[in-house]
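Only one protein chain is missing from this complex, and each of the others stays in its spot.
Let's turn to chain A:
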Amino acid sequence: MALSYLASSSSRSNLLKPLSAALSCTPSFRRPISSAADDTRTLTIETSIPFTAHQCEPPSRSVDTTPKELLTFFRDMATMRRMEIAADSLYKAKLIRGFCHLYDGQEAVAVGMETAITKKDSIITAYRDHCIFLSRGGTLLEIFSELMGRQGGCSKGKGGSMHFYKKEAGFYGGHGIVGAQVPLGVGLAFAQKYSKDGTVAFALYGDGAANQGQLFEALNIAALWDLPAILVCENNHYGMGTAEWRAAKSPAYYKRGDYVPGLKVDGMDVLAVKQACKFAKEHALKNGPLILEMDTYRYHGHSMSDPGSTYRTRDEISGVRQERDPVERVRKLLLSHDLATEKELKDMEKEIRKEVDVAIAQAKESPMPEPYELFTNVYVKGLGVEAFGPDRKEVRALLP
């Protein structure tokens, strides 16, 4: 398929374009991690590329951060990376069934967003939700239990990979149907405006979902009533198996809001994401909705049943991994600013790996849901309706 190869090679160069800004890599005196972990002096670091704005003023390229924050970034993203890779092996071992959509490569979006907001702000996303659930306060055990369908999972094993929710942390899921979460996200923003909370709602969707009609309907509604909704397009350039240039006439997703301002962000740079989300929150509270396009990339295929290499080349994937990997970028920052040594970071990764393994082992031991759980939570405070199995003899349960 010569055409696709040519196109992908050109798009590959696009993907590789945002290289890190000049990082000082001269090794000098390095402080131990423990002191950097508590260090809260401000470092100002420039994002990899400037922001591109549509109908608004872009925020500055210089982002304030602290060593402590950078270390947290590294730890969180490394945990997410490790978790997704572990989920990959679990899926291949048939412990996770059905659909499993992995987020590795896109961790910077989850981590950067979480840093810029509070737990009172809401996030809603589609099915690629494991890492966002983690960043919103979920535990590894809950995640793996839910993925394996155990009752200790965040949705009691009844939701699965695509239905993670954490109400008390403002994480509204976890939705299987492409694009359907965006009107829900606008509804969250509506409720926030209704109760005058001073909080915002982030509705995440992908470049594939960006072509859904309900998105534009929701955008119209949000802009009409100045709802504090921020629509975040996680543009990983492939909607399932179709490249963005083959699905969208205009792949400039941040501009597609037309009258709604937009911002294009390097989604592999966690500091850029943080800056953009902070800017977006301020903007949304004052002026209404905003679109953020996060230019990011996923290493895995769309889901575990997709090898991910039939519509893109392995060179492209490894190219992005070498040049733009979010975890590596933070590692380089930490090393170059003498905030940690190589060994310390490696140790941290080993520790994370162990944590993940422990969580998986625990989740494997945990029990499957009880049979009566088939009928619980269908209705709230049930109706006293009796429920039967198909032969009307077994598994009778009175809905609580």
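Keep in mind that, in the parts below, a contact is a pair of C-beta atoms (placed from the backbone, for glycine too) under 8 Å apart; a residue touches a chain by one contact, two chains touch by 3 or more; residues count from 1.
The rule is simple: contacts and distances are computed from a predicted model.
S.K.: Going by UniProt, what is the name of the one chain that was not included in the view, given "pyruvate dehydrogenase (acetyl-transferring)", "PIGP acetylglucosaminyltransferase", "AP-1 complex subunit gamma" or "DNA-directed RNA polymerase subunit"?
M.R.: Listed in its UniProt record, the absent chain's protein name reads "pyruvate dehydrogenase (acetyl-transferring)".
S.K.: Looking at A:G105, A:G138, A:G174 or A:G308, which makes contact with the chain not pictured?
M.R.: The single option touching the absent chain is A:G174.
S.K.: May I ask which residue of A:R97, A:K119, A:H163 or A:R353 touches the chain that does not appear here?
M.R.: Of the listed residues, the one touching the omitted chain is A:H163.
S.K.: Touching the hidden chain in the complete assembly: which of A:G112, A:G185 or A:G288 does that?
M.R.: Hidden-chain contact among the options goes to A:G185.
S.K.: For review purposes, identify every residue of chain A that touches the missing chain, sorted by number.
M.R.: 122, 124, 153-160, 163, 165-167, 172-177, 180, 182-188, 190-195, 213-214, 217-218, 220-221, 224-225, 376-386, 392, 398, 400
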